[in-house]
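Just one protein chain is left out here, and the rest sit where they should.
Each chain carries a letter (A, B and C) given by its place in the written order, and its residues are counted from 1.
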Amino acid sequence: MKKRLLGLGVALAGTAGALAPQTAVAQDVKTGGTAIVHMISEQRTLNPALRASTGVYNISGKIVEPLIDKSYDGYEPVLATEWSSSEDGLAITVKLREGVRWHDGEDFTCDDVSFTAMEMWKPLLNYSSALQANLESVDCPDPHTAVFNYSKPMPIDLFVAAMPDLGHPMPKHLYEGTDILKSEYNTAPVGTGPFKFVEYERGQYVMAVKNEDYWREGYPYLDRIVWRFIKDKSAAAAALEAGEVHESGFIGVSMADVERLSNDDRFDVGTTGYENNVAHSTVEFNHRNPIMADLKVRQAMYHGLDIDYAIDTIMRGFAKPGRGPVPSAGGENYTDDVKTYDYDPELAKSMLDEAGYPVKDDGFRFKLRHRPAPWGEYTQLWAEYFAQAMKEIDIDVEILTNDAPGFLNGVYRDHDFDTANGWHQFRSDPAVSTMVWLRSGQPNGTPWTNQFGWKSEEMDQMIDDAASELDPETRAEMYHQIQRKAMEELPVIFAIEHPFISVTSKKLMNHHNTPRWNSSSWYDLWLDQ
Amino acid sequence: MSIIDDTRLRPAEPSRAVVFWNRYRRNRAALLGLVLFAVVVLMALTAGLVDPGDPLRRAGAPLTAPFVDMATPLGTDQLGRDILSGLFYGARISLLVGVVATLVAIAIGVVIGALAGYFGGWVDDVLMRITEAFQTIPNFVLLLTLVAILGSKIEWITLAIGIVSWTAPARMVRAEFMSLRNREFVDAARNLGVSNTSLIFREILPNALPPIIVYASVIMALSILLESALAFLGLGDPNYASWGNMIGQGRAVLRTAWYCAAIPGIAIVLTVLSFSLLGEGLNDALNPRQKQ
Amino acid sequence: MSQDRQDTAPILEIRDLKIALPEGSDRPFALDGLSLRVNPGEIVCMVGESGSGKSLSAGAVMRLLPEPHVYVADGSIHFEGDDLLAKSEAEMRGIRGNRISMIFQEPMTALNPQKTVGWQIDEVLKLHMPAKRAERRKHALDMLARVQIPDPESAYNAYPHQISGGQRQRVMIAMALALSPRLMIADEPTTALDVTTQLQILKLIRELQREDGAGILFITHDFGVVAEIADHVVVLRHGEVVEQGPAAQVLNDPRHPYTQALIASVPDLAPPAPKPLSDSPVVLKGTGLKKTFAARGGLLTGKRKAVTAVKDLSFALRRGETLGVVGESGSGKTTVSRLVTRLLEADSGAVELDGADLLACTPAQMRAMRKNIQMVFQDPMASLNPRKRVVDLIAQGPIVHGANPAEARENARELLELVELSPAAANRFPHEFSGGQRQRIGIARALALEPKVIVADEPVSALDVSVQAQVLKLLADLRDRMNLSLLFVTHDLRVAAQLCDSVIVMQKGEIVESGTAAEVFTNPQHPYTQTLMSSIPGRDWTPPVRNTDAA
Partner (left out) sequence: MSLPIPPLLTYALRRLVQAVPVIVLIMVGTFLLLKLAPGDTVDALVGDMGGADAQFIERLRIEYGLDQPVWVQLWRYMSKLATFDFGWSFVYEQPVATVLMDRLGTTLLLMATSLSIAFTVGVALGAIAARRAYSLTDNVISTLGLVFYATPSFFLSLMMMLLFSVKLGWLPVGGIKTIAGFYTGWDHVWDVALHLIMPTAALSLIYLSFYLRLMRSSVLQVADLDFVRTARAKGAGETRLMFHHIMRNALLPVVTLFGLQFSTVLGGSVVVETIFTLPGLGQLAYQSVIQRDMNTLMGIIFLCSIIVVVVNFLTDLLYARLDSRIELS
């Protein structure tokens, strides 16, 4: 498929920046105007120091800035200006930008960083609480220097890689002495970003206006940003076409509409700007079931899946086959030198026969109870394709559909399933994301962790070692090993790797120019009208 | 005998079925409804014959338009499943959901309505409070809640639809019972020494049935609509080809492959229409108050 | 006299009127060749049993037939010389209510429940009288006064449900006469009323008509009413006129066998000679029966007011005796029939059947006792379960009480013969029978349990007079043959006089008079009984000696 190659070429070849879709570089920048952005779901909180999710960043990233952001040229100083690690890796020193003021006029200082790190990042922020588990204190030798003290070595690469998502300081003077979880500022954030929060109309929109006092001189260009909540993907596509919305990210419209709008010259459609946000569509096994615990069966099932067909039909070509827990967007930590499983139903059948599961009188070898994650269109289709494909190799699949809490309970707490599927996001570094899939010993009931009853001490050791390795090259090699082992033993099938897709009106200029663009501050975004 | 003798019998009338049919067929729309209904039933019965095999299997290239490939005359959906086959098997599911949910709703409704209407007094008060409670909760919200609890298996969905649909028949049965329980034939039977249970189920219920049968067609239609709305929200049972599921998934490709949603959509419209027309025909035939 | 009739210019003249029925009806023409004339100041009574087509003739004159299914196929209708059938709908609207007006049978349903009496009278005036509002109001009030409504002002503002049945019919008459029409058609205007009210209304119609000199076409099934009011009588049967002539002649010297049979069916007011019953044992005895109903109150108050239906009623029924319970509507007579059969629970009192108190029985005991006391109901349509075959209806009782089903069905067929129905009826459903036949089935059902007492609640009041006579005769025969005791509830004094040995007269839940039928009918003591007796329509007319042809 032509489009697929093109889209992926941009997204996955790693040569990002150069091919960024906007062509208006030569045009004169126009200031003013309102950009309207589609959000598929409502946000409970807008505080990025309490909730690490792209939905939160998509809005609050414009209002609250992180210490460090990521650009196609590497890491970009935002509220931090420089950073360094001690030799032993136990202390990380961050210089803070001077002359930055919160939206309410107070100065931004190290106190804010220290407060946020100790009161929010470490105890309250999902994913970060694991990352910062060894954080002892944050010292402030002067108002614009913060020293992070760890009890165990913290790789600076990991620290920096985590900061764009997990490093948003919040104003201490507004939170101190209050119940942080119930603070009114969680849904009306005060930050240092280019846009100031105005209002959050539940079920309708969030609005932010230009911060006249922004530290980047002459920015932002836009007067206003509005995030509109449209649950229904078809309605969102219609809104885009009607010009009521300028951008829809994170595959906010159906794949069919993505494909259709990519042929519409009013829109830029692509995966650029998501290099930091790639997801895997998976097949998960319950290894407590002796059939699923049989490696041969899992391998046979992998052979029974026509991944290319699924990519073409379900993902419309905007994806590529998965190669283990690290996606190709994972940079140096990624390798494609792993065992692969081609589509070969005959081979699959004979492997199943060998494994001791011949076809029985009812026409099937065995029956699987499959739980699909209710994350909408393509997880659903992927589940149905899985069932379809398994039937071709004589495995009966019963799909058990539940809503999100029902699904999470069924798989992650009650372990009441044989197979499951969903998609899972890779967050720039394997240590803070996909490793929880493989590491055993996660408490029962923790979603998106290894609740599959799969335990490999060897793997656990490899994961722990990689997490505290300070040398980038060694670390990368360790992750390649993990990847190879995961593809050998198939605790989970990382079947398809797909970046997110945005549909953007060509009226928006300077869009998708960073690898986590939808989460970034959009200070240079402008509207051509 | 005398010129005003009253004991001579009139000529025997044709059987009930014949009378019923004669009344029914006077309504041409109802006949159309019957034909449509027959087609749906036929589709459900012949699903396995016309297109053997699993309607969920891959039958051809994904998103083939109708009338292009004769192997899949009505085209295929995103996963290459045959729409024609889905339509036939879907008829089975829709009918099943419609009939079973209706039976559940009518069964609950008849028991509650009959007890309330027959006994009156505090029994009526208690049962009517419960009915009101069910009626007050928006039924679709209750349905969503039940499906959230029970999961999206077709059996549970059907049961849940039945559970949210019983209040109207209950009220109807109650009203019928309240008017029938004082009719003289009930008094006559009671006066013969017939027990309460027999009075309720043998004497009154058969006479209360015609409006219930008519209303059953309404519940049947509503059940199919409810199932499709659930499927539209992604809460259908994916293990079966149902029209609702087909629309729910087809709407993602509505703009490029309209037929994926439109064909099952039209099937639903026609089926629901057939139930409604059938209901009106039954109404005319069973309650011949409105003539012509 | 008939010579005179032909000389004056008639108000209404109908010639050879044929009204066609839709295809598939039991006969092609509802009316087949009706000819009649109504002269000024004359009351022409059209008499016939149900299905004779008498009401459709009124519809034809008003041009209010349910066309196109039922329509005038042939003939002519001239009103004051104008051909009504040639009038346009607009012209007819100008005539209706204005020059021809109409009164209907059911005063409750014939008035719009949502409009005040005044509004409804005013509507006629507004439609046909170019007058100011105040003027119309005055006229309406005058009319209400003319029909002798006690308080015209408050009646004017009342809704139909707030006034009594008799007053509603007066309102209808006020409405009909408001514009002094030349012709008034009265379709069974007193059938739904109690006898005392009926007589008042008949008198009123008579008086008002005398004053206005209008012609009246009066449709009725009741020869008593005919005797009361008619100048000229037309007898209809199955859409054909069998006989017409001056009232005196038709009533006292009917020529046509059908008329003769009909008139012979009218029970006369001479009660039978009292039977010697004092020796017979008492089979059914009621003492101190009391029943109060909680009537539903207003929407807003929700309070229920109590209505006493029966207070402190006692009676005794001896073996072989027929005890009549007579009274007007609301007298509590029907409640009595349901209290003694325990279809209604009495508030207090006792009903002893052969010495056992029914009211003290447990439900199970009561079910067993029921075979001793059976009931025949009023409404032949409603009292048979329409979903059951006749044989099952009759055999149901014995089967419930433990009889062998096959035998019970066999007996049922025999009972059918006993009530003079062909055994072929056994496998039919109730709707395939006429009203009288259904009542026979009801009697057979009651007899199937070989009861000691039969309670008959208005068993013939829904039947045509000829059928009524036959059913009464059957009942009397069976009673005499089987030595049954009969508690006979009726509003019809003529029926009571014909069948009962003793009579209880009830008013407002209380017995005002009781005694043998002969005593009560010939020499009523209580003023209410006297009023009742003097209100019987046609009480001064004694039907000519029964013809042999009458059943």
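The rule is simple: a contact is a pair of C-beta atoms (placed from the backbone, for glycine too) under 8 Å apart; a residue touches a chain by one contact, two chains touch by 3 or more.
Computed from a predicted structure; not experimentally measured.
Looking at the complete complex, one finds that the omitted chain is in touch with A, B, C. Between the chain not shown and the residues B:9, B:148 or B:178, the one that touches is B:148. Among B:173, B:216 or B:277, only B:277 touches the chain left out of the display. Subunit B residues in contact with the hidden partner, per the touch definition given at the top, are 29, 129-130, 132-133, 135-146, 148-149, 151, 221, 225, 228-229, 232-233, 247, 251, 254-255, 261, 265, 268-273, 276-277, 289-290, 292.
Within the entire complex, the positions of subunit A that touch the omitted partner chain are 34, 36, 41-42, 44-45, 51-55, 124, 126-127, 129-130, 181-182, 186-187, 201-205, 207, 224, 226, 228-232, 234-235, 238-239, 241-242, 244, 374, 402-410, 413-414, 425, 436, 442-443, 445-449.
Even with one chain removed from view, subunit C keeps its contact list with that chain: residues 62, 64, 92-98, 101-102, 104, 106, 109-116, 123-124, 127-128, 159, 161, 172, 175, 297-302.
We take it that only the chains that are shown with their structure count from here on.
With centres taken as mean Cα positions, subunit B sits 46 Å from subunit A.
Centroid to centroid, with C-alpha atoms defining each point, subunit A and subunit C lie 86 Å apart.
Between the CA-based centres of subunit B and subunit C the separation comes to 44 Å, rounded to the whole angstrom. None of the residues of subunit A touches two or more other chains.
On the side of subunit B, the complex with subunit C involves touching residues 2-7, 9-10, 12-13, 16, 183-185, 187-195, 203, 206-207, 291-292.
If you check the complex, the residues on subunit C that touch subunit B are 69, 257-258, 261-262, 265, 338, 341, 343, 367-368, 370-371, 374-375, 377-379, 382-387, 396-397, 400-401, 420-422, 424-425, 428-429, 431-434, 436-437, 440, 442, 445, 449, 466-467, 470-471, 549-551.
By the touch rule above, subunit B contacts subunit A in their complex via residues 54, 56-58, 62, 78-81, 148, 151-153, 234-239, 249, 251-257.
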